[in-house]
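With one protein chain removed, the remaining protein chains of the complex are shown where they sit.
== chain A ==
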Amino acid sequence: MARLSVVGDTNDSASDRLAARLVAEEDRGLLRFLTCGSVDDGKSTLIGRLLYDSQLVFEDQLKNVQKESKRPNSTMGAEIDLSLLVDGLQAEREQGITIDVAYRYFATPRRKFIVADTPGHVQYTRNMATGASNCDFGVLLIDARQGVLTQTRRHACILSLLGIKKVALAVNKMDLIDFDQERFQAIVDDFTAFAEPLGFESIEAIPVSALKGDNVTAPSAHMHWYHGPTLLGHLETVEVSRSRDKDPFRFPVQWVNRPHLDFRGVSGTVAGGRIAPGDEVVIHPSGKRVHVARIVTADGDLDVAQEGDAVTLTFAEEVDASRGDVITTPDSEPSVADQLASKIIWFDEEAMLPGRNYTIRCGTQSATATVSSLKYKLNVDNLDHVAGKTLEMNEVGLCNLSMTKPLVFDPYGDNPETGSFILIDRFTNATVAAGMVEFGLRRATNVKWQELSVDKSSRAGLKGQKPCVLWFTGLSGSGKSTIANALEKRLHALGRHTYMLDGDNIRHGLNKDLGFTDADRVENIRRVAEAARLFVDAGLIVMVSFISPFRSERRMARDLVGEGEFIEIYVDTPLEVCEARDPKGLYRKARAGLIKNFTGIDSSYERPESPELDLNTSELTPEVLAERVLEELRRRDVV
């Protein structure tokens, strides 16, 4: 600040004043923080108060908010509703809640701030986790009248999971409990006891009233018993170290930069550590070693690149590096494995199902991943580990994942950039989970693939046929097995080698241990799909007759075999017809409530979007339909 005034005294041109201001700004750090806590504890009002008291609200914005504060459904009476400064969506204003995370920018002479205003509503916990993943500090709000609630604990838990080390506990609405010190202390004690195992480095408890402004930016005149900092004062001075400069070097390749024949570089952002020309590096997963030749940027070559720098590296040796590769130094190798253990926060309304395929995105890498097992769920109320088969929306669990190819990663605690991932549903494209890697699983490197000397094509060649899976899907009683039976008889008569996997039969043996919950259904299909894959490998024409109600698993089965080897046959019989036929009497039992999770009754069936064949059973006999499948096989040169 001293420098600023000296320059200001001696120069008065705008560019000199700007130069002085930029020098002064360079000394100010940046704090990214989020506000979280339960619904109605006043987060939006608190941020509105911070902006308003820091004189960062423009006159025209203030005028709009003043106008809106007078609307009939406003809870504020004559006072100005500061939450309207931040709740920008119509639905938020109508319901008086925050739905989505909003980012706000403000600065004081001491610091710049990016604040993520995150929702408190349980239904939008994923948005809170989103905000937390991009912050270094958390302000956890508590309504002084309510005390510590489940959602407070859940949010504290997520802050800790996401690696936030320091938090402020802002006990809000102190004006509504007469600024009662004992009540404040009781809440603080309650929270501190709960949070102990979460391992926060510091918890600064501050009694505030966002509405009235007590202890937000100015010390309160109502709480003489409190001698700590104001919330803004704490935000301005709290130290959060974010630099990963001294960490091992990590460089995920984003883009191969090859504008002309004489230049070949890899572009990306340094995710940890530093690198200089001449340094030896390892390219994962290939493990090739090369030396950095240049660090190229549009502003000229750099002598050193460090964490956060977006650069392009060129190498002294010819090497093949592509998007998804991770470049490190030889002294600190990352994990390269196709199985890992990870904490997962489940985001989607549809529960996580072990065995289902999801797309995993880890840094610039993508692969197909399945959750192979859920080790435990975390009870966010008391941090207990609970057994479970699935994760519902907003639940946190420790899972083992297996991927279709090895990924390069680090434990999240070592580097959040290379240790975090998201899971994406392959049909809806929704982001269904966020993951924080604990460690790679050793068995991934110990179980090796045994190369066989006789392969699929030689086995099939001996039989003179093209192996494939004929996947019959449809409701119970639709006629899948009847058609498949008729078809197998025809193929057998033609001298073809076949096998039939029937849902009921497999449940007598291989899948005897499985029930009919969604999770068990997924596992049921996973096993039969693997079995079908082995039979195709053996050179057979395999008929699979399974209800297989979910698109995801049918897609997984398709992905297990080669291109053109999976023929999806939708046996399209309306529910009323199946129910009228009721060959096994199951619909009657389901309607009577004797069978749970029955497809078509209380469990859903997702019809195929583009099956290779769509068989309408209402007009044609099973024999005619089997003949139609045979025609299709002839058309495809299978027989």
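Assume a residue touches a chain if its C-beta (ideal position, glycine included) is under 8 Å from a C-beta of that chain, and two chains touch if they have at least 3 such contacts; residues count from 1.
Methods note: contacts and distances are computed from a predicted model.
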Identity of the absent chain, which is to be given by its UniProt protein name, from "Sulfate adenylyltransferase subunit 2", "Aldehyde oxidase", "Thiamine biosynthesis protein ThiH" or "Fumarate reductase iron-sulfur subunit": "Sulfate adenylyltransferase subunit 2"
Contact partner of the left-out chain, one of A:Cys36, A:Val188, A:Leu313 or A:Ile424: A:Ile424
Candidates A:Pro416, A:Gly440 or A:Gly477 - the one touching the absent chain: A:Pro416
Contacting the left-out chain in the complete assembly, out of A:Asn127, A:Thr230 or A:Gln465: A:Asn127
Residues from chain A at the interface with the omitted partner, ascending: 13-15, 17-19, 21-23, 25-26, 30, 58-61, 64, 68, 85-91, 93, 99-105, 112, 114, 126-127, 129-130, 133-134, 254-255, 257-259, 263, 267-269, 296-299, 308-310, 312, 323, 347, 359, 361-364, 416-417, 420-422, 424, 429-431, 434
